[in-house]
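The chains shown are only part of the set, and none of them has been moved.
Going by the order they are written in, the chains are A and B; count residues from 1 in each one.
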Amino acid sequence: MAAQNLIEYKNAGPEVRAVFDDIMATRKVDWVNNFWKAIANDPVTLRRTWESIKQIMAPGGALDPLTKELIYIAVSATNQCGYCVASHGASARLKGMTDEMFGELMAIVGMANETNALVAGYRVPVDEQFQ
Amino acid sequence: MAAQNLIEYKNAGPEVRAVFDDIMATRKVDWVNNFWKAIANDPVTLRRTWESIKQIMAPGGALDPLTKELIYIAVSATNQCGYCVASHGASARLKGMTDEMFGELMAIVGMANETNALVAGYRVPVDEQFQ
């Protein structure tokens, strides 16, 4: 199967345009990245996914916006999702991620993946204290 | 194969005891959790893993200690490592993770796993802006 067509704003129907407009307004940018153009092939998924991400990544919660992006990158690197590392890496930079922060983030992500595998291999039982 | 024996302090040799002592001193606790007791079957791995984690999780870097634990949990939940979620969840609580923070952490981890899969399924090409 060919990669999904990317739906450009100029070719989009009103449902898709409404979401694209909200993405650009919320993020204060004048373009939409390919992820949204791809899932715009399914306007219902586009709408639901955007509403969910908008809610989850909104400022004002218990975690600050930069921390949220770091967590997103951690999951994406673990899953080998190159696109997601690239796009959330860009967002994190905009929100203040420095080279030092990125280096520490990667160090933790690497180590967590290592110890996760060690736990499985050694079949470590959960401590009573953690039950 | 049976799960690895857990090496208790009282049965440990001097190399293992030295690491266990350092773990307890660094963390200001009087016990060692099962992960370390399991990998203590291989004192070289015990030493290297502890030195690495001690360096990576040390306070004073660009990321604060609680953020580091949140990242650790994010990777561990993604990898379905129950032990790691339990042990780093406990560490995060000690470092100040509230219920609200945990809820937001999980919301992001869930969403990131969702969009990682969408990216793969839709075969989304990396935007020029992210290259």
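As a working rule, a residue touches a chain if its C-beta (ideal position, glycine included) is under 8 Å from a C-beta of that chain, and two chains touch if they have at least 3 such contacts.
Please read these numbers as outputs of a predicted model, since none were measured by experiment.
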**Total copies in the full complex, given that 2 are placed here** = 6
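Operating definition for what follows: only the chains that are shown with their structure count from here on.
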**Message:** So the centre of each chain is just the mean of its C-alpha atoms; given that, what is the distance between subunit A and subunit B in Å?
**Reply:** 21
**Item:** Complex contacts: residues of subunit A adjacent to subunit B
**Value:** 3-4, 6, 31, 33-35, 38-39, 41, 45, 49, 52-53, 56-57, 61-63, 67-68, 70-72, 74-76, 78-79, 81-84, 86-90, 98, 100-101, 103-105, 107-109, 111-116, 118-120, 122-127, 129-131
